[in-house]
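A single protein chain has been omitted from the complex, and every remaining protein chain is retained in its original position.
Naming follows writing order (A, B and C), and every chain is counted from residue 1.
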Amino acid sequence: MEGIELTEAVKKEIKPYERGVHYYETDQMGIVHHSNYIRWFEEARSDFLEQIGMPYDKIEEEGILIPVLAVSCKYKSAIRYGDVVHIYLKVTYFNGVRFKASYQVIGKETGVLHASGESEHGFVNRDMIPLRMKKEYPKMYELLAAYVEEEVLDRKKTPNTRS
Amino acid sequence: MEGIELTEAVKKEIKPYERGVHYYETDQMGIVHHSNYIRWFEEARSDFLEQIGMPYDKIEEEGILIPVLAVSCKYKSAIRYGDVVHIYLKVTYFNGVRFKASYQVIGKETGVLHASGESEHGFVNRDMIPLRMKKEYPKMYELLAAYVEEEVLDRKKTPNTRS
Amino acid sequence: MEGIELTEAVKKEIKPYERGVHYYETDQMGIVHHSNYIRWFEEARSDFLEQIGMPYDKIEEEGILIPVLAVSCKYKSAIRYGDVVHIYLKVTYFNGVRFKASYQVIGKETGVLHASGESEHGFVNRDMIPLRMKKEYPKMYELLAAYVEEEVLDRKKTPNTRS
Partner (left out) sequence: MEGIELTEAVKKEIKPYERGVHYYETDQMGIVHHSNYIRWFEEARSDFLEQIGMPYDKIEEEGILIPVLAVSCKYKSAIRYGDVVHIYLKVTYFNGVRFKASYQVIGKETGVLHASGESEHGFVNRDMIPLRMKKEYPKMYELLAAYVEEEVLDRKKTPNTRS
């Protein structure tokens, strides 16, 4: 990302990612298949990265890959064809080597919490060698770091037990 | 399932679910996209249910749906086109209302642990009303109960804190 | 559709369906997997139906299903992550029992023709019994009929009337 123009590392207001349902995402239970939420989380990450000024295609062009290390989702209320949801993403952890994001999938009209989830990611180069962002991509590090906030939804205690 | 012939509730040896990679499951990182593991877990569940004598299409014909309540996956080592994996499923919890399964995705030839995960499920009728399997489908309850084992992989302590 | 308010059967200007690429839609060739174009065609149909005032979820609520009878796609130029395309849909045939649509997938910025395709559809009720739209759903018939245009693309005469 050092080769492209980054906005200054000031936290902007992030809009939730809006998503309708594609017919092919439903299953014969008449609801969105659970695996698609994991894909929607990825879409929300892409949208977030674009909103903060470092779209993922540009990140990959810089030679940085951000593989998924872990993912989880809790399904609260089914989503159906015709529904529109907002996905709220928060960066809940970032230490320059890994980051975690949380997701809340909420009905646009209804305000219903359909699902919540988390994902964890590393930064690697094309040879899958881990990158230390602070040292190797300091601007990107600063930018992403500006968005870290402690996840407080659905929880009472500090979630990050990693160090 | 009460309408179909079930095998007696004796625990059979379950074979792991074998799976190659479809080209369309890879992404431009050159690896199987992480969302597909969640789909493979579902395939492994279907295979397990078929092995124990109650295939999921027959379960649905009985009017029982088994929606996913939660799912998680930890990715340890990428899977590539040409790889073949074995997915080991264990039923780690079942109380007649919910059950949990764990998954280990292991290279068929290599023995490498590619990923591990969990899923949690309920039993509902077509109106999405929860079912109490012990009372309403006692044979199916007994059969599934025979396969519950405590998950010990990747953990030091008893995982199930639900009651 | 007869139960919902339809706009009058006047042909409105239809905007192309705009679509970015999701990472999970790429394959290890580094391009959007060809099967996804078929899904994008479906998205473009949904978008078209919504633009003309009869969204597909409402159509299904009326008890009308529109299964796909045939689909085809010619791939001219790969689409990559980061690209944005416009899909131009035309209704090329409609006789009250079946309809056909054509699709042109064109780079939003580049104007490049990435792919063109066709699909054919019937109208059935929930028991998969064919419906005669003119008789059974006259308003919907009129509305859809207003959008039929002869397909001239991929033929000998100048197809692109776009400017």
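Quick note on the criterion: a contact is a pair of C-beta atoms (placed from the backbone, for glycine too) under 8 Å apart; a residue touches a chain by one contact, two chains touch by 3 or more.
What you are looking at is a predicted structure, and each value in this text was computed from that prediction instead of being measured.
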{"item": "Contact residue for the chain not shown (choose from B:Glu18, B:Asp57 or B:Glu149)", "value": "B:Asp57"}
{"item": "Which residue of C:Ile14, C:Ile38 or C:Ala145 touches the chain not shown here", "value": "C:Ile38"}
{"item": "Among A:Phe41, A:Tyr81, A:Phe123 or A:Tyr141, the residue in touch with the chain that has been omitted", "value": "A:Tyr81"}
{"item": "Residues from chain B at the interface with the omitted partner, ascending", "value": "22-24, 39, 42-43, 46, 55-58, 60, 81-82"}
{"item": "Those residues of chain C which, in the complete complex, touch the missing chain", "value": "28-29, 31, 34-36, 38-39, 42, 60, 65, 67-75, 78, 128"}
{"item": "Residues of chain A (touch criterion as defined above) contacting the omitted chain", "value": "23-24, 26-31, 33, 35, 81"}
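Definition applied: only the chains that are shown with their structure count from here on.
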{"item": "Copies chain C and chain B - interface residue numbers shared by over half, same or different", "value": "same"}
{"item": "Centroid comparison with chain C (C-alpha atoms), farthest chain", "value": "B"}
{"item": "Inter-centroid spacing, chain C versus chain A (mean Cα positions, whole Å)", "value": "31"}
{"item": "Centre-to-centre distance between chain B and chain A (centres being mean Cα positions), rounded to whole Å", "value": "26"}
{"item": "Approximate Å spacing (C-alpha centroids) for the pair chain B, chain C", "value": "37"}
{"item": "Multi-partner residues of chain B (at least 2 other chains)", "value": "28-29, 31, 35"}
